[in-house]
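One structure, pasted below without further comment.
Missing here is one protein chain; the remaining ones are kept as they sit in the complex.
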Amino acid sequence: MDNNPNRIQNKYTRALVFILLLLGSLVMLFPFFWMISGSLKTIREITSPEIIWWPEEAQWSNYAEVLTMKTNPFGIYFKNSILVAVANTVFTLFTTILAAFAFSRLEFKGRDKLFSILLATMMVPSQMYIITNFITITRMNLYDSLWAQIIPYTASVFYIYLLRQFFNQIPDQIYLAAKVDGCSDWKYLWKMMVPNAKSSLVTIGLFNFIASWNAYLWPLMVTGNINKRVLSIGLQYFASESGTAYHLMMAGATIVVLPLIIIYLLFQKYIIQGIARGGLKG
Amino acid sequence: MDIRIEGLTKTFTGKENKETIAVNNLTVTIPSGHLVGLLGPSGCGKSTTLFLLAGLHEPTSGKIFFGDEDVTGLPPEKRGIGLVFQNYALYPHMSVYDNIAFPLRNSRSFKEEHKDAKERRAAIDQIVQHTAKIVAIEELLDRKPAQLSGGQQQRVAIARAIAKQPKVLLLDEPLSNLDARLRIQTREEIRRIQQATGITTVFVTHDQEEAMSITDEIIVMRDGLVQQVDHPQETYIHPANVFVAQFLGNPPINLFQAEARGGWLIVNGDRAMATVLADGHYQMGIRPESFILTGDEGDGTFNARIEFKATIGRDFQVRFDINGHFSEALIESDQHISEGDTVRFALRRSGVHLFDQDGKRIEVW
Partner (left out) sequence: MVGQNQKKTFFRAMLYLLPALVIIAVFVVYPMFHTLRMSVYEDFNIFSKEGSGFGLSSYIWVLQDPNFHKALANTFIYAIVTVPVSIALSLVIAILLNSGIKGSKFFQTAYFLPYVTNAIAIGLAFRFIFHSEFGIFNKFLGLFGIDAIQWLNDPDWAMFTLCIFGIWSALAFKIVIFLAGLQGIDPQLYQAARIDEAGKWKQFIKITVPQLGPILAYQFVIATIGAFKAYVEVVGLFGDDGPLHSATTMVYYMYDKFYNANRYTIAAASGVIMFLIIMVFTFIQMHMSNRRADQ
């Protein structure tokens, strides 16, 4: 017995839907395919008036060329992106875990008021405060450093909110039982709450990593030195400097996107659940 | 270790600063090694009392002694108690073994007794194995709580609570999440474990049958006030007041207004029972099993018209009016009786209780 009530019974309609979905998915995937295909072409192939779906011989050397460029050192960009995203994620998880715990478990005066004030700050678009943050970072003498890209995003009201939701689902009685068993708050957080919130933490970590990897405006503002650029910025500079070398641009773009695709394929379940559950920002 | 509670009071401040008294001036002593049931309807303050004993609530006033030690100001982990929660509160990501070992691993005194880490681990292992044997879960030690049935989880929770050899074992509605058959089995198990370990045990329940069947003593509570402290059977045979009489017994006692006139209690217009009470109105309670069908007429019996009859196994359940109160009796089913019959009842004196209008028991009537 088929238990999906939305299942289409008519065989021809089903075939039609299948074809529609297939065409649609081709549209969705085409830019990725075209980027990768382009990254493996010669300059002649890429500027040819004919449509060339796949290069005659894959030019892996394009990648080597991009990664070792003097003017746009993608190797360094890549390293910077990894450093920034990992540091960002580790710090964010740390501040989020501590704050979510305090808001969900500790009963201190003014807790609910403080929490609603924090929630209210979510209404302000982040674009509005980067102006001031630029001034702050400059005055802290952090302009042109990786720290400038890391520090302002090491705490997020939204993630605190999400994790608090999850922590709240862990029954009070577990906490009381642990208290009777002589467990301190600190130990309770790390031995009980964190292991139980693993999937939420993975989701938050993934979203933070992806957001950091894709950040553009802020890193653009706080970096001048080539050696401090992250991939998004480096790729943009490279694109504006390289004229029609689209095969190299596509190689660069692939380098930026490939880690994301891998993360997506590995953690699809967490990412989809995260969006669906939290209504994470688009 | 005996538990002495003196003048214990707990008030909660709710919304709009409304105060509710959950436990009101409770004074009671629980003898060492006894299994005591805290019984009452929900909201009577029994769970609050348990949490006060555990140190999870702070009393508004009053004192708690474990033996000679005043524990009122001690945090939960320093009281030497084991606590079993209503929904067990097992640590979901830990194996059964780790759940049981957890309190030992946290215990500072245990650490001091077993300074060497290796030796400590061996000692913990021995205790866990031993405790698991007591509650019969040796073969489940590697499992996670989610892989256990309700009854098994219950045993693990008890094992965790007794592993650290507590002075006092506290159980909060430990059987309410089990199905009927398991409940009976488990409550006998609790009795067995309690007797095997000899730990003074307090156990909260709203189920009178549970309390009656395994406890040495019952504390009946209502609205934060103790109603009666007694042996289980005594609370049934000699209820201290109307509330206790009504709360204990299934089916519940039939309670109605009766008049004493000229040395007789009047039921349905008949002189149903002799009494020494002065003329006046009293509350009268009759246990359902205390009605006797009789062929006699005249004093000491009364009339009732059967409105409803059902056969429940060994007994008939019959219902009829007594002084305007729809009442119930259990009659042996070998009697011939039909709906619509008017029958004559006599009463077994031990199943009849009289109370004054304030609900207090009248001992001599």
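A and B label the chains in the order they appear, each numbered from 1.
Note that a contact is a pair of C-beta atoms (placed from the backbone, for glycine too) under 8 Å apart; a residue touches a chain by one contact, two chains touch by 3 or more.
This one's a predicted model, so the numbers in the text were calculated from it and none came from an experiment.
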item	value
Selected from B:Ile21, B:Leu74, B:Leu225 or B:Leu293 as touching the chain missing from the view	B:Leu74
Residues from chain A at the interface with the omitted partner, ascending	2-8, 14, 17-18, 20-22, 24-25, 27-32, 34-35, 38, 46-51, 94-96, 98-99, 101-103, 106-109, 111, 114, 118, 121, 123-125, 127-136, 138-139, 151-155, 157, 160, 179, 185, 210, 213-214, 216-217, 221, 231-232, 235-236, 239-240, 244, 246, 249-250, 252-254, 256-257, 260-261, 263-265, 268, 271-272, 275-276, 279, 281-282
In chain B, positions touching the absent partner	55-58, 72-76, 78
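By definition in this document, only the chains that are shown with their structure count from here on.
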item	value
Touch list for chain A against partner chain B, complex	171, 173-174, 176-183, 187, 192, 195-196
Complex contact set, residues of chain B against chain A	54, 56, 75-77, 81-83, 85-87, 89, 91-93, 102-103, 106-108, 160, 164
